[in-house]
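Heads up: the structure comes next, in structure tokens.
For this view, one protein chain was removed and the others were kept in their places.
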Amino acid sequence: MALKDLKGYSVPFSPKGTAQIVGGLPWNFGVDILAVHYRTDPDQIRKLLPEPLELSKEEPDVAYVWFGDWQGLWSGHDGMLGVNPERTQYTECLIGVRCSHDGVEGQRVVYIWVDKDFSLTRGWFMGFPKKIGTVHMGTRNRHLHALNPAMQACGPGSRYAAICESHGERLVTAAIDVKQKITPDKLPKPFGTDLFHTLHFPSADVERHDKPLLHQLVQTVSSDLKFGEIWEGEGDLTYHASAFEEHTALKPKEIIGAYIIPVGFQIRGTRLLHEYD
Amino acid sequence: MALKDLKGYSVPFSPKGTAQIVGGLPWNFGVDILAVHYRTDPDQIRKLLPEPLELSKEEPDVAYVWFGDWQGLWSGHDGMLGVNPERTQYTECLIGVRCSHDGVEGQRVVYIWVDKDFSLTRGWFMGFPKKIGTVHMGTRNRHLHALNPAMQACGPGSRYAAICESHGERLVTAAIDVKQKITPDKLPKPFGTDLFHTLHFPSADVERHDKPLLHQLVQTVSSDLKFGEIWEGEGDLTYHASAFEEHTALKPKEIIGAYIIPVGFQIRGTRLLHEYD
Amino acid sequence: MALKDLKGYSVPFSPKGTAQIVGGLPWNFGVDILAVHYRTDPDQIRKLLPEPLELSKEEPDVAYVWFGDWQGLWSGHDGMLGVNPERTQYTECLIGVRCSHDGVEGQRVVYIWVDKDFSLTRGWFMGFPKKIGTVHMGTRNRHLHALNPAMQACGPGSRYAAICESHGERLVTAAIDVKQKITPDKLPKPFGTDLFHTLHFPSADVERHDKPLLHQLVQTVSSDLKFGEIWEGEGDLTYHASAFEEHTALKPKEIIGAYIIPVGFQIRGTRLLHEYD
Partner (left out) sequence: MALKDLKGYSVPFSPKGTAQIVGGLPWNFGVDILAVHYRTDPDQIRKLLPEPLELSKEEPDVAYVWFGDWQGLWSGHDGMLGVNPERTQYTECLIGVRCSHDGVEGQRVVYIWVDKDFSLTRGWFMGFPKKIGTVHMGTRNRHLHALNPAMQACGPGSRYAAICESHGERLVTAAIDVKQKITPDKLPKPFGTDLFHTLHFPSADVERHDKPLLHQLVQTVSSDLKFGEIWEGEGDLTYHASAFEEHTALKPKEIIGAYIIPVGFQIRGTRLLHEYD
């Protein structure tokens, strides 16, 4: 059949185009983030920045962990909360670092785990190097805390942990002790800076599988940023040893701050920065 | 060693008492419910009411499904959101029916699935006949909806689905089309009526395993009821055929209403109503 | 309705009796075990033995971990492999200790994790203090190893690991380096000795929830033991620290041996040894 008769932004292609793992742009998100920002060894950050990326000129030693309780929609899927919310909701734990590209300050997610296939592959299409993991966050549905006789409304005195596990190993444990509400402009960089990510599809060609079929440096383009009620607090962060993961090389030397950030935005796509040959 | 030196409200007992699957009373809860109330064949309800329970005198044909996004704490565990939220949060789908006991109107949960072990066993200690299942609800973290550019704040026009799967079978699909806020007093019965449940522990004794070791009818005792913002709407409900489950016998004949109910309360325990011999 | 019209060995009771979480005796099993036997501090074993159980007179310091890939059937369920194998197969990790009762040498499982609800509750009915966990074993489907070009048939040179995770924490890592086939009579005690377990159902009664509704010491009665091909080897065993579990108190001081044991048997029930008051 003609190629155009097979529908899908992504595979599997199908006659109606509803079997695909994830649909096309734009992608609209709402997320509840539990973030811990910290300082680490900049030499370890440098080891994760392929050329032409460089260390941040402003704060070469700043990294962060974000736990996220996400709700995402792809194009044509806007009513999904009313059909099967499982295809909308996912959880995530990511480790990012400050960096710079061509003199522009930005950030790069270097390790990231999510619990759903559509998020893993959509992430890959934007250059997030996602793997599957399990995430639990104490901030979920926190409108319930004021109703539970043994909890308290989110505010000073609240403590929320978040954990990430993958392949049977605990990888990350974080926590925030909530202190005060802040406005979005008080969020420290790299919030608001550009995301510099790598699109990569390796080759399995029998004759030349040492060279990837796709290898680009891209920047994420987003819009419609809208914040909910943001809380600032003190943070804890532990990276646990793993047989596979190398995140412990980025272990914290000093905690900068911790934040609860409900935020929504649209991802409009990526912009090519550099093509590796 | 002396029995008293082994600690635990429930097994496994251990020297410090922290290995137990679930700790003791009181149990404090906050839950976000997506409820659909409906009418079904009262003969099918009757088949699920062991003596001395009887059909409701007021509405013998009323049943309901509740999907719940729960946060529960056991005694000595109050800071758990700050340690490991996975031991606090769980999801649930239950099917309940109106009934009466000794002239008192009440309700009984006849089928129920949860996604965590501590909830399964704590439920058994109160007479909820829980099995493990997977639940997804569109109402989760709905403070994010107003932030997502392709969603809307919860209100008229919002539609939320909920699904339940167990042993590889879809069991229940429900949905609410949100219409308006209501006050708690507008929630229809059996809200606010007593829960009549069965404590049951079968015997595996080689010589007399036809008679259970424990078989009681109990009533749940709760307090500290506190509601959040309640929404009323129109409901959809489908029970899917299963190789094992018998819930389709309770399939809906008429939908009464659908509700989103954030609520907190304390369970103080159970009260013995009847001992089966 | 009359109680007898509600069917089920266990809850949930239902008109046809197929909704129950697990059916009645006898229970027939086949299991592939990866076992590591070891010595630990007998004082720590003593802390897990409620009266009238005592330390083993023969080897007071012997404990073991068993990883198991199980296939179990309950009565009336014998064709389940042909209907839904998910209701038959489960995985397990248990930690057991040698002990004695009234002069008879035996064993007791003190901590145990499984991945299915029917196994959790059936275990409780026999006194296994089960919780839900995730288990992976390198011995699974090992008839495939000789076919995989990068593996070898099970035998000298084979190394198989097994891991157990629960609530986002790695709890146990074990491994066997396979050395030689052995006959069943070469398996060391406590293989073949009695199992001494505790039936326990706590009370949630509002007025007296400090005293369990059921508390007995029982012995498991089994028959029809049949072994497959048994391998002996050298073992590794690590217990990982946990926020909840107390198994690290039983950490190994010396590894005795490791075994791969395919075995089938029937559990005919339990026999009452002692009733706690």
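Chains here go by letter, A, B and C, matching the order in which they are written, and residues are numbered from 1 within each.
Definition applied: a contact is a pair of C-beta atoms (placed from the backbone, for glycine too) under 8 Å apart; a residue touches a chain by one contact, two chains touch by 3 or more.
Note that the coordinates shown come from a computational prediction; the quantities given were computed from them, not determined experimentally.
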Contacts of the hidden chain among displayed chains: A, B, C
Residue in contact with the excluded chain [from A:188, A:228 or A:269]: A:269
Residue among C:140, C:186, C:211 or C:253 that touches the chain left out of view: C:140
Sole contact to the chain not displayed, among A:83, A:146, A:182 or A:256: A:83
On subunit B, residues whose C-beta touches the chain left out of the figure: 134, 136, 163-165, 168-170
Residue ranges of subunit C at the interface with the undisplayed chain: 28-32, 69, 71, 73, 78-79, 81-86, 88-89, 136-138, 140-141, 143-151, 158-163, 175, 177, 224, 226-228, 262-266
Where the missing chain touches subunit A, by residue: 1-3, 5-6, 9-16, 18-19, 21, 24-25, 46-51, 83-84, 86-87, 110-112, 116-117, 120-121, 124-126, 129, 131-132, 167-168, 198-207, 209, 213-214, 216, 218, 221, 243-247, 249, 267-272, 276
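The rule is short, and it goes like this: only the chains that are shown with their structure count from here on.
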Chain closest to the middle [Cα centroid of all protein chains]: B
Geometric centre distance via CA averages, subunit B-subunit A, whole Å: 34
Distance from the mean Cα position of subunit C to that of subunit B, given in whole angstrom: 30
Inter-chain centre distance, subunit A versus subunit C - centres from mean C-alpha coordinates, in Å: 40
Residues within subunit A bordering two or more other chains: 136, 163
